[in-house]
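Only one protein chain is missing from this complex, and each of the others stays in its spot.
Right after this comes chain A.
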Amino acid sequence: MNENPADVAPELCVLIAAVLGLVNGLFLPRTRQWRVALVCAAGLVAGLVVAAVDATRPDLVVFDAFVVDPITHVTRITVLGATLLVLALAAGPVRDHPRESEHYVLILLSALGAMALGASSDLLVVVAAYLLASIPAYALAGFGKDAHGTEAALKYYLMGAFLGVVMLAGVTLLYGVGRGTAYGTLRAGLAGAPSAAVSAGVVALLAGLLFKAGTVPGQFWVPDVTEGAPPAVAAFVTTVPKIGAFAALLRFGSEALPPGAGGWPALVAVIAAATMTLGNLAAFGQDNVRRLLAYSTVSQAGYLLVPVAMAGRTDLARTALLFYVAAYAVTNLGAFAVVLAAGRDDLAAYTGLLRTSPLLGLSLVVCLLGFVGTPPTAVFVGKVLMFGAALDGRYAWLAAVAALNTVASVFYYLRWIVPLFRRPDGALRPARAASAVAVAAAVFSVALGVGAGVALTP
């Protein structure tokens, strides 16, 4: 058994940075807690560098429960990069907050959970990673200690705890019928197991993972947390834990389940179709941009489930999911960064943004059109791969549903884009750091689309 801790160095970098941040936070005066942010950022950057180096090495398994393969590489890099952007977004609003250092540390710990979620190949480790990704996020959701935040945190926590227990039950069931929790063992064991028990176990397991991914039926927390939690936290919980959850779903579908067991493609395909449709329908009437973005993330999660459903059926599934998830993370963070920069939640406040601050407005247009899948942004390439996976997996109806949903989604994104061009009715002073993040995310989303070949080669 390979037990070399150097093989999980990116995770260790994040863990060490979190611990150092916590210890530093204990001794630093309140006005100098921003140094914790630097420590955390340094840890993330170190993790990114190590992860990038690791990505060039052959695949391996560590501790019999951690797989280091392309899924892990992409999860690591995306989570680390996205968390770095979130840190930059959060640094402004929580400056000199009484619990500033805890804020950064919680973000890092949750990100660590997301990374572990994507890498683990054992159901018990998946459960542990799920808890690590969730619990800090509950605390973050209620960080503002206001009525909305408390409601959001409570809803998030109750739902997460409930679905987490269901997930544990599913793991128990699968352990019972599959005689193991490691994916390799499960794949062999589940092949001869009674199919009803396998299906029940898979459904229960999905409950927890789909909650993290923010899809039907675990999507109820998404709009409330996005609206109630501080905006930077909203950006975090709608982006980073999802990356880990989708990676875990893909890995489970392709490595733990024997082909066709547990009704996998059909079940996930139906959930995907329901998620994208529900997210889109609910987003139509929103006048609060954060709620709009929340439902948009739900519908995007639906598209992301399409390659998950096709896991194991086509080679395109893995490429599609990994690329789409990275593209989604960049685009979503860009859109949230604009909301943070503008500091307003109502659609009307964005009237004339292209005149008052052209760069910020343009970034928003790029991100929103990116969500639609307009070339040459990154999500476009992700969507092409997603459609390709669906058609190659012989699920043409799913591709058609996704196409129809994409067209429907244009409507509410345009509701936000069109007022940007009107005459401004009041001066808007965008926050500088968040604007920079927004512009960077928009540029990166286009660069990732144009340079998709480079990103897809490994």
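By our rule, a residue touches a chain if its C-beta (ideal position, glycine included) is under 8 Å from a C-beta of that chain, and two chains touch if they have at least 3 such contacts; residues count from 1.
Simple rule for what comes next: contacts and distances are computed from a predicted model.
Missing chain, UniProt name from the options "Cation:proton antiporter", "NADH-quinone oxidoreductase subunit M", "Lipooligosaccharide transport system ATP-binding protein" or "Protein ImuA": "NADH-quinone oxidoreductase subunit M". When you scan A:D69, A:E151, A:D345 or A:D392 for touch with the missing chain, the hit is A:D392. If you put the hidden chain back, the residue from A:L210, A:V381 or A:L428 that touches it is A:V381.
Residues touching the missing chain, restricted to chain A, are 316, 319, 369, 372, 374-376, 380-381, 384-385, 387-388, 391-392, 396, 399-400, 403-404, 406-407, 410-411, 414, 418, 421, 452-453, 456-457 (touch as defined at the top).
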